[in-house]
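Moving on, here comes subunit A:
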Amino acid sequence: MTKIMYASITKKIIMSLAGLFLTSFLVVHLSINLLILFDDSRQLFNEAAHFMATNPLIQTFQWVLFLGFIIHIIVGLILQIQNWLARPVRYDHKGSSELSFFSKYMIHTGAIVFIFLIIHFANFFVKAKFGHLAEIQYESGTYEDLGILVVQLFSDTGYVVFYVVAILLLGFHLEHGFQSAFQSLGLNHSKYTPVIKLAGTLFSIALTAGYIAIPLVIYFS
Partner candidate 1 sequence: MGKLEAKIPQGPLSEKWTNYKAHQNLVNPANKRRLDIIVVGTGLAGAAAAASFGELGFNVKAFGIHDSPRRAHSIAAQGGINAAKNYPNDGDSVFRLFYDTIKGGDYRAREANVYRLAEVSNDIIDQCVAQGVPFAREYGGLLDNRSFGGAQVSRTFYARGQTGQQLLLGAYSALSKEIGKGSVKMYTRRDLLDVVIVDGRARGVIMRNLITGAIERHAAHAVVLATGGYGNVFFLSTNAMASNGSAIWKAYKKGAFFGNPSFTQIHPTCIPVHGDYQSKLTLMSESLRNDGRIWVPKFAEDAEKIRKGQMKPTELNEDRRDYYLERRYPAFGNLVPRDVASRAAKERCDAGFGVGTTGLAVYLDFADAIQRLGKHVIEARYGNLFQMYEKIVDENPYETPMMIYPAVHYTMGGLWVDYELQTTIPGLFAAGEANFSDHGANRLGASALMQGLSDGYFVLPYTIQNYLADQIRVPAFKTDLPEFEKAEKEVNDTIARLLSINGKNTVDSYHRKLGLIMWDYVGMARNKEGLMKAIGMIQELRDDFWNNVKVPGRNEQVNPELEKALRVADFIELGELMARDALSREESCGGHFREEYQTPEGEALRDDVNYTYVAAWEHKGEKAEPALHKEPLVFEFIEVKQRNYK
Partner candidate 2 sequence: MDLTLKIWRQASAEEKGKFVNYQVQNISHDASFLEMLDILNESLVTKGDDPVAFDHDCREGICGACSLYINGRPHGPDRGITTCQMHMRNFQDGETIVIEPWRARPFPVIKDLMVDRSAFDAIIQAGGYVSVRTGGVPDANAIPIKKRDADLAMDAAACIGCGACVAACKNASAMLFVSAKVSQFALLPQGRVEAQERVQKMVAKMDELGFGNCTNTYACEAECPKEISVANIARMNREFLAARIAAPKE
């Protein structure tokens, strides 16, 4: 029973579901982030941040999100360790088979994205939740000015470079991960799989471009 519960395919299915779920979070996160580019007063962004931080439903869902991350990371690590163990003696000649390119580096891109996540978390989430942020007055009321934190951080060259690189790697991770999730769930079809693959690539590019646009616009303006 336990064997079947944690069968390789079960783990892959968990990975893909968690991955797709986290992808949906990336979309929501990006749409809020982009608000910062729309007005210099950062009002839209700060209002949205406030909503996200105070809405009870979102607050509850936040824990589900954490859980998603943890599952994706832990199961991913287990799979990777098993995969390494499955070939104790490596080949001498570098493998030159044709394959889905980014699939080779999922653990590497994943690991760097994870480090980014921790730093990102410390920079924003911890400060917003537990630290003290400056307040800003709008017509609709007083809000914590999370936006200024973003602007400050994105003025730092080193941070911008780090951010852009991390997001690019996230894009690579997504490029393979998106279509891979469908395959793991058994959704492969001669007609639709090419569409999914293309959609995954376009989606990864769009998402990456969206995330990267923010620090670049702020840095150069």
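Candidates were picked such that all candidates are chains of the complex that A comes from, given by their letters.
Keep in mind that, in the parts below, contacts are C-beta pairs under 8 Å (C-beta built on N, C-alpha and C of every residue); 3 or more make two chains touch, one makes a residue touch a chain; residues count from 1.
None of the values given here were measured: they were computed from a predicted structure.
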{"item": "Touching candidate - 1 or 2 - for subunit A as found in this complex", "value": "2"}
{"item": "Touching residues on subunit A, where the partner in the complex is candidate 2", "value": "1, 3-4, 7-13, 79, 82-83, 85-100, 103-104, 106, 176, 179-180, 183-190, 193"}
